[in-house]
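All protein chains but one are shown in place.
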Amino acid sequence: MRDADFFRRWMAATAAAVEQEADRLTELDSPIGDADHGVNMLRGFTAVREVLDAEGPGTPGAVLRLAGRTLISTVGGASGPLYGTLLRRTGKELGEAAEVSDDALREALYAGVGAVAQLGGSAPGDKTMLDALVPGVAALSTSYRAAGDAAQDGAQATVPMLARKGRARYLGERSIGHQDPGATSAALLLGALAEVAG
Amino acid sequence: MRDADFFRRWMAATAAAVEQEADRLTELDSPIGDADHGVNMLRGFTAVREVLDAEGPGTPGAVLRLAGRTLISTVGGASGPLYGTLLRRTGKELGEAAEVSDDALREALYAGVGAVAQLGGSAPGDKTMLDALVPGVAALSTSYRAAGDAAQDGAQATVPMLARKGRARYLGERSIGHQDPGATSAALLLGALAEVAG
Amino acid sequence: MRMLINSPETVVADALRGMAAAHPELQVDVERRVVVRRDARAGGRVGLVSGGGSGHEPLHGGFVGYGMLSAACPGEVFTSPVPDQMLRAATAVDAGQGVLFVVKNYTGDVLNFEMAAELAEEEGLRIERVLVNDDVAVPGSPAERRGTGATLFVEKIAGAAAEEGAPLERVAALARRVAESSRSFGVALSACTTPAKGSPTFDLPDGELELGIGIHGEPGRERRPMMPAREIARLAVDAVLAEPAEAGPADGPVLALVNGMGATPLLELYGFHAEVAAVLAERGVPVARALVGNYVTSLDMAGCSVTLCRADEELLRLWDAPVQTPALRWGR
Partner (left out) sequence: MRMLINSPETVVADALRGMAAAHPELQVDVERRVVVRRDARAGGRVGLVSGGGSGHEPLHGGFVGYGMLSAACPGEVFTSPVPDQMLRAATAVDAGQGVLFVVKNYTGDVLNFEMAAELAEEEGLRIERVLVNDDVAVPGSPAERRGTGATLFVEKIAGAAAEEGAPLERVAALARRVAESSRSFGVALSACTTPAKGSPTFDLPDGELELGIGIHGEPGRERRPMMPAREIARLAVDAVLAEPAEAGPADGPVLALVNGMGATPLLELYGFHAEVAAVLAERGVPVARALVGNYVTSLDMAGCSVTLCRADEELLRLWDAPVQTPALRWGR
């Protein structure tokens, strides 16, 4: 069973990974986007870390809902509402329980990823964060480690894709050959989960 | 004795030299000016050539006065009024004679250079066209060839000077080490005179 | 990095402090990033709120004032603002007549304004939205096109209607009509440099240009060897005319915006406008009004865009109506 502290550590580990990789995310967002994804994620997860420290929500669901709300209020861009919705929806699924099982978390993340797809009107193969989130969350049934790896692979698999959503789409054929920044940050999020799950 | 045709050939030779050296004049005007001297001179002397061909003035004085007026009407900048005044004043000195002696031309050019100094409020040593015109016209008492060479030397001698007139002055000490574009074009003018005088 | 800034982190806040200092007629909340017309609520008018990433100045903050926007929400550079900003702006300008959100068609802007609209409606405000999607360079359905220069037309004309006291439905309908009547195409002669990245967003060798760029430093659809202004104008105008507007008289006169991307000198932009006007004349498209300048920019990008709006008498009348904002002023 995973308690609120586990979720706080997940968010902190994500914040650390984002801090580490921020420049790379912005670099990736440069040829096929607008060169801000790293800065966006860093601003958002720095705020998430601060707000979690300050408010210390007591349940897994409350941690994720607060993190999601914070992302929505601080990130902007496409990734703010999308990641915000991912965490808010996952948090809603987890309800008010003080501890949640790995199965419950997996189910909740499924719902969260579904909400992202719905909000973004996107599907795997569109060269977006979903290309890391969907295989990553699917691999949770194997292990946290597998989920992190699958997300990573999914991010890499966006390189040859033609973008059908987000800014990269404006480039048409020229979007091919570049890794999607959002898929890359999604792999950080699931990598951080694998890390704190041990 | 020199007739109108000699003066027309002088102007044509100047135009040819300016055409040849236009890029270099603009280059020289770049570090210590505003990168237009070559274009200015080219525009002016192209117009001079055209207008002399079209109107065919019949006396030495008329050729230079028309050339000077044309420079004033087409060049702009500092060099337009200065070169325009040089030729107009020289042409006025030559009056309406159909042919003029080399002595008369030298005297007239003295007056022309004086008019430039007066209009520009400048003197030799200020790092301007006067640094080529003054030694060049002085050397006319030796030969046309000597005049061309002295003007050339005068232009080169502007390199170590601190500019006290024109745009180069704005640079203060940083004007040192660059050859003055106007002195360089003045050497072309007197070089062309040497050329047509044979 | 050649930037006149204190730090990449403070760019937007610093600019807002500068706007506050330069424009006492605007109420600039630097902390919360909302620029509001001081008399926004005074007339009992419909509120007009727009916003988007920063880096497109004078859009949107420079268009707040009499006859145009009631408020603007600047995001980080090239990053849509957050719903909190739009909600705050809507609340600040609502005079009971409802609020129209002018949204450029980007995933981020659309999603954040959507969330803001939900929150505002929960607080009892009436919200309408208009989507600006004029950029014909983007392939696919109109719903996928980006919003660029037409935003200025929408904000000016809807703002004039709101100023006249038109109700929300009519202001929104007019705004949609302008959006549907407008098409744009942009060209880059250089990339731009965002403060966060500190180097050009893409590599454009000297002697080449990008066709079909957006306003966020994205490269375009195609790279070509440099061309004379005359040919660029022909390409841009023909690209715009090839994509028939959904609304507006098909062969009526147009409003033309010849827009600089930020670093193209006005001298060049006027020369380009001469070519745009010549191509339009050749194509038999009368230009009713033309606006030439840097209005919807992309930081320090060199380049330009052409926006045409098929305008009937009513749109022209509203275009000509008085406006008084930092960046657009006439008739008053």
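Going in written order, the chains are labelled A, B and C, and every chain counts its residues from 1.
The definition used in the following text is that contacts are C-beta pairs under 8 Å (C-beta built on N, C-alpha and C of every residue); 3 or more make two chains touch, one makes a residue touch a chain.
Predicted model, so just to flag it, every value in this text is computed and none were measured.
Colleague: From the touch rule at the top of the page, work out which displayed chains the omitted chain touches.
Modeller: Visible chains that the missing one touches: B, C.
Colleague: Looking at C:Ser70, C:Asn133 or C:Asn294, which residue reaches the missing chain?
Modeller: C:Asn294
Colleague: Could you please point out the subunit C residues that touch the chain left off the display?
Modeller: Those residues of subunit C that touch the unshown chain are 1-7, 10-12, 14-22, 54-55, 57-58, 62, 77, 189-190, 206-207, 209, 226, 228-230, 232, 258, 262-275, 277, 287, 290-292, 294, 297, 299-300, 302-304, 324, 329-330, 332.
Colleague: Which residue numbers on subunit B touch the omitted chain?
Modeller: 26-27, 30-36, 38-40, 43, 72-82, 119-120, 165-167, 169-172, 174
Keep in mind that, in the parts below, only the chains that are shown with their structure count from here on.
Colleague: If every chain is a node and each touching pair gets an edge, what shape is that graph: line, ring, star, complete or other?
Modeller: Chain contacts: none of line, ring, star or complete; other.
Colleague: Report, in whole Å, the distance between the mean C-alpha point of subunit A and the mean C-alpha point of subunit B.
Modeller: Centre-to-centre distance between subunit A and subunit B: 73 Å.
Colleague: Please compute the C-alpha centroid of subunit A, do the same for subunit C, then give the distance between them in whole Å.
Modeller: 31
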